[in-house]
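Let me begin by handing over the structure; questions about it come next.
The complex appears here minus one protein chain, its other protein chains still in place.
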Amino acid sequence: MTQQLQLNSKGKLKHFLSIEGLSQNLLTEILNTAESFAGTTGQPVKKVPLLRGKTIVNLFFENSTRTRTTFELAATRLSADVLNINIATSATSKGESLLDTIRNLEAMHVDMFVVRHSLSGAAHFIAQQTAPHISVINAGDGQHAHPTQAMLDMFTIRQHKKDFTHLKVAIIGDILHSRVARSQIQALNTLGAAEVRVIAPKTLLPVAVESLGVTAFHSMEEGLHDIDVIIMLRLQKERMNSALLPSESEFFKCFGLTPGKLKLAKPDAIVMHPGPINRGVEIDSSVADGPQSVILQQVSNGIAIRMAIMSMAMQQTGSPA
Amino acid sequence: MTQQLQLNSKGKLKHFLSIEGLSQNLLTEILNTAESFAGTTGQPVKKVPLLRGKTIVNLFFENSTRTRTTFELAATRLSADVLNINIATSATSKGESLLDTIRNLEAMHVDMFVVRHSLSGAAHFIAQQTAPHISVINAGDGQHAHPTQAMLDMFTIRQHKKDFTHLKVAIIGDILHSRVARSQIQALNTLGAAEVRVIAPKTLLPVAVESLGVTAFHSMEEGLHDIDVIIMLRLQKERMNSALLPSESEFFKCFGLTPGKLKLAKPDAIVMHPGPINRGVEIDSSVADGPQSVILQQVSNGIAIRMAIMSMAMQQTGSPA
Partner (left out) sequence: MTQQLQLNSKGKLKHFLSIEGLSQNLLTEILNTAESFAGTTGQPVKKVPLLRGKTIVNLFFENSTRTRTTFELAATRLSADVLNINIATSATSKGESLLDTIRNLEAMHVDMFVVRHSLSGAAHFIAQQTAPHISVINAGDGQHAHPTQAMLDMFTIRQHKKDFTHLKVAIIGDILHSRVARSQIQALNTLGAAEVRVIAPKTLLPVAVESLGVTAFHSMEEGLHDIDVIIMLRLQKERMNSALLPSESEFFKCFGLTPGKLKLAKPDAIVMHPGPINRGVEIDSSVADGPQSVILQQVSNGIAIRMAIMSMAMQQTGSPA
């Protein structure tokens, strides 16, 4: 159902809600399109007129300056007009329902909703309900998915490792509560990664995590062996029940990425993190700032990936959904 | 005096503060100009370069995401630059007077103030005090006027009923506290509507309401008979003294618009509401979403009407006021 919702009748991207249900070809098309925007590594993305006259609404029900900023910049570089609406602080205070808010914005003839919501499924719900001419991009919904983050991670991995088929990737930390991890696992498997591992204490792994297509490890020593790509997750203090972990320092001791632990992986392994990082909680500063870290490249790539996804989805508006 | 303030020496619109004092010709010119922006019903409004290089300030002393959004979109589609200033949260915290705030923004060579204020007369005051090159649009002042809302309502009525001269219109709900109702009544009478009725409990009607040019009814059964256009008002819970009404459910029972009550009007009557709607308080969901409802068309028309008013007022800046 997600697939049908995300693609139009010609199989082109209309909404971008989840990695689930998207083909390897489509993910590769997104990466290639982003590459056309990104240009040479380190060069700024040029402004292009692709979405001139279009209105993109950042519809944030959950506050996130960082994510809002990357979408706003990506939209601006596509020459779209951007409308920021922070619902957390304003709209529903008059008691209007989510659906009425959506109906009203539709009636104003906006072209795209970029949705951030603390409830899983919110972006899907909006995509199901919204008018045919509108595209919906999921900018993070509850513990469900954060697919643009996963795609910028894939873009960064491909920049460094070229091909996914021989890659062994480890995702480390609070898998249980992480929408980022769910989307990364789906993307890596769809793109044909050789092995996807998760490394976490048992209390921070979902039940039957192997069914997601991963191998579970409970120690860095075992899990990092022979790894090409290390993805650290942010320890979401605000989301964690304190009973799940003894303490931050205990977590760092076991699962924090230190120079010593980094040596357990392949010598050319890259280190990734979706940010914002908690220095000394899940990652040591010398690793975060070290030569194997590609954390800031991820941020740069986030602009190009979001430009790619927004422009691809907008080219399908008007087509039968 | 309002007339002199709103028109320049050639009788053209300079400020848009109130329907009061504007001629039928001018209101019709606004509707015709909006029609040129709106194009075919349902089609998005195209971006036009009419106000390129102009700076429009959304000066909101009262928070309203919805109204701010419609003005921002309208300004953007006229290619103006928009500056959002939310005074409620920021400016007067340093103790600056309203007049000093205005003088400072004038000195920055902005071109238009869109003013929302909880005090009646605020937009008039600013228009009286501001520099000759600046236009002022009233986006709602206290319980006084909300003239752009009234004009988008007139536009919507004309779309459906073509001519005003045979129309019987009923406005229902809290007339006493409604700036929207005041502006609607003035607009309908100026445009020559055959009959304007208000339907409300006595506690929610102004003293001597007939002097506004309306007939007052206290029951839906009597008031809706033979009506072409039904305008429901939002029950402004935050503005109402609880002593004026027994309860929300009691209000809905007497004055809420249900499918049964809707049948009291003409079969082709249209149902309007300025939004945001309180489902089950003043209007039943099946009516709000039903075939006679034009509520979302009102929202769409709000963009075209505001584009019309902003562009007409800006063409007069520089002319002697």
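The chains carry the letters A and B, assigned in the order they are written, with residues numbered from 1 in each.
Going forward, contacts are C-beta pairs under 8 Å (C-beta built on N, C-alpha and C of every residue); 3 or more make two chains touch, one makes a residue touch a chain.
Just so it is clear, the structure is predicted and the values come from calculations on it, not from any experiment.
For the chain missing from the display, the contacting residue among A:S9, A:N25, A:T69 or A:S286 is A:T69, taking the whole complex into account. If you put the hidden chain back, the residue from B:K47, B:R103, B:H218 or B:K266 that touches it is B:R103. Touching the chain that is not shown, out of A:N58, A:S178 or A:N278: A:N278 (per the contact rule at the top). Checked against the full complex, the one of B:I85, B:L119 or B:L212 touching the unshown chain is B:I85. Chain B residues in contact with the hidden partner, per the touch definition given at the top, are 52-53, 55, 81, 83, 85, 87, 90-91, 94-97, 100, 103-110, 133. Where chain A meets the missing chain, the touching residues are 44-47, 63, 65-66, 69-70, 72-73, 76, 275-279, 296-297, 299-300, 302-303.
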